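Have a look at the structure below before the remarks.
Showing chain A:
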Amino acid sequence: MRYVIIGNSAAAVGAIEAIRRYDLDNPITVLSNELHHVYSRPLISYLLGGLVDVSRMDYRPRDFYDKLNVQTMLGVEVARVEPEHKRLVLQGGGTLGYDRLLIATGGKPFMPPLPGSGLEGTFTFTTWDDATRIAHYIETRQVKSAVVLGAGLIGLKTTEALLPRGIRVTMVELSDRVLSATFDRTASKLAEGLLRREGVEVRLNNTVEEILGHNGHVDHVALRDGERVDADMVVFAIGVRANTSLIPSDSGIRIERGICVDEFMRTTAPDVYAAGDCTETYDFLAGVTRPIAIWPNAYRQGYVAGHGMAGVEMRYDAHLVMNSIEVCGVPTISVGLTDPNEGEGGYEIMERYDRTAPTYKKLVLRDQRLVGIIFVGDIDRAGIYTGLIRDQVDVSSFQSHLLSGNFGLISLPKDYRKHLVVGTSVEV
Partner candidate 1 sequence: MKHIHVNEEYCIGCRLCEINCMVQHSQSKKIIKAFREEAPRAMARLLVEEEGPLSFAMQCRHCEDAQCVQACMTGAMHRDEATGAILCDEDRCVGCWMCVMVCPFGAIQRNLVGNKAASKCDFCYTEKTPACVAHCPNGALTLVEEEASHAKSPSR
Partner candidate 2 sequence: MLTPEFRVERDRERCIACQVCVRQCANDVHVYDTDDDWVSSDEAACVGCHRCMTLCPTHALTIRRTPRDFRANANWSADRINGIYKQAETGGILLTGMGCDQPYPIYFDHLLLNASQVTNPSIDPLREPMELRTYIGRKPDRVEVTLGANGVELQTQIGPQLKLETPIMFSAMSYGSISYNACQSLARAAEASGILYNTGEGGLHPSLYQYGPYTIAQVASGRFGVHSEYLKTAAALEIKIGQGAKPGIGGHLPGEKVTAEISATRMIPEGTDALSPAPHHDIYSIEDLRQLIFALKEATDYQKPVGVKVAAVHHIVPIASGIARAGADYIAVDGLRGGTGAAPTVIRNNVGIPIELAIAAIDSRLREEGIRNQISLIAAGSIRNSGDVVKIIALGADAVYIGTAALVALGCHLCQKCYTGKCNWGIATQDPYLTKRLNPNLGYLRLNNLIRAWSMEIKEMLGGMGINAIESLRGNRDHLRGVGLNATELDALGVKVAGWA
């Protein structure tokens, strides 16, 4: 039995750790086109912002692979997957056979076809190497201003990385508010206020029409509304797409917006699993199948896939959008359906907004069950709510306590609490 994993991030580590719970002996090979030891991808913004140094980038200790008896092939590009031959074809011609394969190739940043996007000083920001390149560019070109295209999570993280370097940032967002995918209008407004307080220019309902250069380097951008914004660099932070480039269309692996997998993270090809940002799975709250490119889900999917690869049945059952991010030092957590469409029936909203703190708590309910939360400012014990969403607990008996200041496990019905506290109890 030979396990092969393409990719070297959260999903891959999840799979390795799962496999090694049951199978200590059979070889595992990890391939990655990056040269780094497995690192924490979300930390690239902390690295760029100078909040952590390179020594803290390791996601697992340096001896992780040795201890778990894993061979690595780093800096290796896989050309394509050939499930019919149970092998990978590598860039340059070599092949690698497998018995169980995990595709964990992650996402790749979306680059809009913009005039001027080939200039020096345009970047995407999803890898350690991106961070290194940007840092180098900032230092050598003495960057003073930047345009960040996209005010979603990556855009926010990019902005927060640039601010400590003294760079004036203009965020340009096509929609009418920041963080529109995870927040509702109130939370977006709060976040926007926090960004502006930090000196960030925010341009909404707008986009970059063209990037203009000087001597081959980015100099300024032209916005759709005609405004010209000076910028020494531009970062594309529009989003990521599932990275499925190494899967040929005749491979038998079905791909929609991501690699299609079942609840065991199996693809449509035998013995081929997929996990992480390259997949799409069923979002039980939204009722649709879609990719949710977030770290906890990637690990979890890898972990589930690893179980399957080792022959242990485990289901992936809580595909849920959730994000915990700090916006200019203010913690926020959003989980599930945070902003159901106006007019769409069946939802009940509970909220509490303290403008001075500022803190904002919003709960979204459907059929007496919690389906989404947004917490800004005060996020303590948010996990209890996440648990209620994940388990789809009927909250009608304690709904009035949900927003009370001392909400806790004690507010939950005794049976559920006991199940939670004693049932899944501890093992140490």
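Operating definition for what follows: contacts are C-beta pairs under 8 Å (C-beta built on N, C-alpha and C of every residue); 3 or more make two chains touch, one makes a residue touch a chain; residues count from 1.
The candidate set was assembled so that all candidates are chains of the complex that A comes from, given by their letters.
The structure presented is a predicted model; accordingly, all values stated were derived computationally and were not measured.
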item	value
Touching candidate for chain A, same complex, options 1 or 2	1
Interface residues, chain A side, partner candidate 1 - complex	10, 14, 17, 20-22, 24, 40-43, 46, 51-52, 56, 58-61, 67-69, 295-296, 299-300, 303, 322-326, 331, 333, 335, 379-384, 386-387, 390-391, 406, 408-411, 420-422, 424-428
